[in-house]
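With one protein chain removed, the remaining protein chains of the complex are shown where they sit.
Which chain is which? They are A, B and C, in the order written, and residues in each are numbered from 1.
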């Protein structure tokens, strides 16, 4: 009897820890995951954060409102324009500034271009995470065109800081409209290629369907937002529910999928590319004439009170919460970053899957670590 | 057992005039081994270069083009760098096995090359159990991978090694069975005989439908055997970092790397021999010039290598359980049915001969 | 639901016992003074403000926090089931937390605030059991403000190392080497 017992014991599987990150190809930056694994099966995922925490919220407490804007570039660097816009909108709403329509339209166009650029990069990286390395370069090729547009108009490719409280730093470049139209024509031929190369691929579908499922109830409970929540069927597009800038003037569909698995989240992002293109198409020919900037005081002082503004970045709902005491600095500044909440659902989604599933799930969460760490 | 040595024989004959016959035999073997070692380690490096250039062309890049003409010496420079690098390793690794592993992998890869019939005269040794020997030798490499992964004292490496074990054991079946299907046609395991048979039509034409199915299965299983994408579970850089060779550096890493490419060449070479008539030219157009056989062989092999590269740079990676599903639920049953079909075809003599 | 309707609904949940005693005593006394006294004594344990914010702000006492949150979530009229922002704030004398809630059904928002004067060992009830996203957000607040949460499953430092001294986002945090004050 005892022999069989020891024999059974010797074949008993044992859980072990493994450190994924902070230097790991699939964590896209310095995220560290403490995995408890039984063979290939994941038992527990515990994220360890803070490897690039810069305490932007504390830095904001000593900066003026103009200076805060450029710090938000460094949060979610893939949707830096939208981050900037969020801060500017908060300040403008607090000051009750009337923003010219031209500024609103330009902000929306660049915001949607940012979303496309971010999704392009995500698509490339998604392919790379599931093993198809070539997608990375195809995604970057299209993103590069947008980056060139940004560089010409805003002066920088990634950390643009094009917004200032009250409008835009400069007017758009004369080539802007022409280049954006070129991009739309180019990109419309490329999305079907994305579908052929990855979406339709049988291996990819096997890898993603039914993997990392997040139900609608769990999505709400975990506070996820953006494409991740919409993949679970929770309608939460800030652009629909709280339209900002020129988004109330355009018609677009909120992409919803109900499966809640990795493939659903993937599909949401791919379809969002089409929606973003349609928004840009509606606006690009109708940029109203006018000022690109409203004159503000050199020292902006917000009235006493609390101001909250949410915008939809490429990753989800970004909230900017300013508590002002009437001075030139915010008393407390909080960024509700989408990635932080989305990451909290990772453990729930990955448990029970394989290591490969975890990587695929993480890829569709589209984590940007500086956004989580702030 | 009848062993006929072709180039070995020629060298041996030269040497016999100088020394006793048995000594000449041994020395001839050593010389042949050295020649093969020299040729194929360099050829392996060029395969690496080819892979990099091909990958670049798939990916809208240019690829290495700085060292030498069009980057021809790039991988040589890389090899030189790797040789001069410090050999690091983990602290509590099993030193003996850790150091042994890369040699297992590279030697098993080089050993199998001796059987490949590059042309009628260019074949190091031609034994009557040729294909059997090839399958046996090429699967020794997995022991090296298992050893390396286990001895590295690294969990990522261990997972990679275990995956490799699972993968190779499974796909070995398909490689074997798909080659067995073709052996039903040839009735011989000896490579030279298989090639001779194909003078009346390549085997993939002779065996038509079952042969094509066998070829497809062979290519899939062969890709899996070499641990290349979409079956690169062993390395799976987005999951395991570098898999089993995470802890290897310098020349030991280079051995693993080189072995991967030699294995790829080997799989393609076996396919060329068994399905595409080895060094035989299509429709016998260059039959009068025998040395062109090498060229034909290389062209066919490199085309198949290119196909494997094409797979690699297009497809996503499978998950470990899907890898096994593919083998046990799809490839193996199809393969078994295919053998029966092939047996029927051979029995009814439905072979297409030119 | 509008902010006013929400306010009326929620204020009924936590009646102020003092107010009832006072109002009873008022009944015995003259009725004229009733309105005056009502102003000074809040009829509810909750305080409402809408000033300087687009949301309805509810200030709740720490001991009522979890009960209020639970009611806000499960009540079918409020059904505030989406906690989208959880902010720790250092108000100088007090430490507190601001909860931003949204209803996925009715699409209305509310802001719940809770404060404590205890700066050495501030403790609130965790809302992890209601919204699972709170687990991370509360760890973040614990990390930067040193606010403890009862019944939190895994309360430890999230961003900083366990041996970090002090709580950086508090206003009285000093780090002469790493912080640049302008």
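Please note the rule applied: a contact is a pair of C-beta atoms (placed from the backbone, for glycine too) under 8 Å apart; a residue touches a chain by one contact, two chains touch by 3 or more.
What we mean here is this: contacts and distances are computed from a predicted model.
Novice: Tell me the UniProt name of the left-out chain, picking from "Carbon monoxide dehydrogenase medium subunit", "Dipeptide ABC transporter ATP-binding protein", "4Fe-4S dicluster domain-containing protein" or "Sarcosine oxidase subunit delta family protein".
Specialist: "4Fe-4S dicluster domain-containing protein"
Novice: Of the chains you can see, which ones touch the chain that is left out?
Specialist: Across all of the complex, the chain we cannot see touches A, B.
Novice: Touching the absent chain in the whole complex: find that residue among A:141, A:216 or A:240.
Specialist: Touches the omitted chain: A:141.
Novice: In the complete assembly, which of A:201, A:329 or A:342 touches the absent chain?
Specialist: A:201
Novice: Which of B:58, B:118 or B:231 sits in contact with the chain that's absent?
Specialist: If we include the chain that is not displayed, B:58 is the one touching it.
Novice: Go through subunit A and note every residue touching the omitted chain.
Specialist: So the residues of subunit A touching the unseen chain are 63, 66-67, 69-71, 73, 134, 137-138, 140-141, 144, 148, 151-156, 159, 161, 164, 169-170, 173, 193, 196-198, 200-203, 298.
Novice: Even though one chain is hidden, which residues of subunit B still touch it in the full complex?
Specialist: 54, 56-62, 310-311, 313-315, 330
The criterion applied here is as follows: only the chains that are shown with their structure count from here on.
Novice: Connecting every touching chain pair, does the picture come out as line, ring, star, complete or other?
Specialist: Topology of the interface graph: linear, an open chain of contacts.
Novice: Quick check: how many Å separate the C-alpha centres of subunit A and subunit B?
Specialist: 44
Novice: Between subunit A and subunit C, what is the gap in Å from one C-alpha centre to the other?
Specialist: One centre to the other, that is 29 Å.
Novice: On subunit A, where are the residues touching two or more other chains?
Specialist: Nothing qualifies.
Novice: Enumerate the residues of subunit C that touch no fewer than two other chains.
Specialist: Within subunit C, no residue touches at least two other chains.
Novice: Which residues of subunit A touch subunit B in the complex?
Specialist: Per the stated touch rule, the residues are 16, 18, 24-26, 40, 127-134, 136-138, 141, 197-198, 201, 203-204, 206-207, 354-357, 359.
Novice: So in the complex, the part of subunit A that touches subunit C is made up of which residues?
Specialist: 49-50, 53, 55, 57-58, 62-63, 218, 220-225, 234, 236, 241, 303-308, 310, 317, 319, 321, 323, 332, 334, 336, 340-341, 343-345, 348, 373
Novice: Report the residues of subunit B in contact with subunit A in the complex, numbered from low to high.
Specialist: Where subunit B meets subunit A, its residues are 55, 58-61, 155-156, 159, 229-230, 232, 236-241, 313-322.
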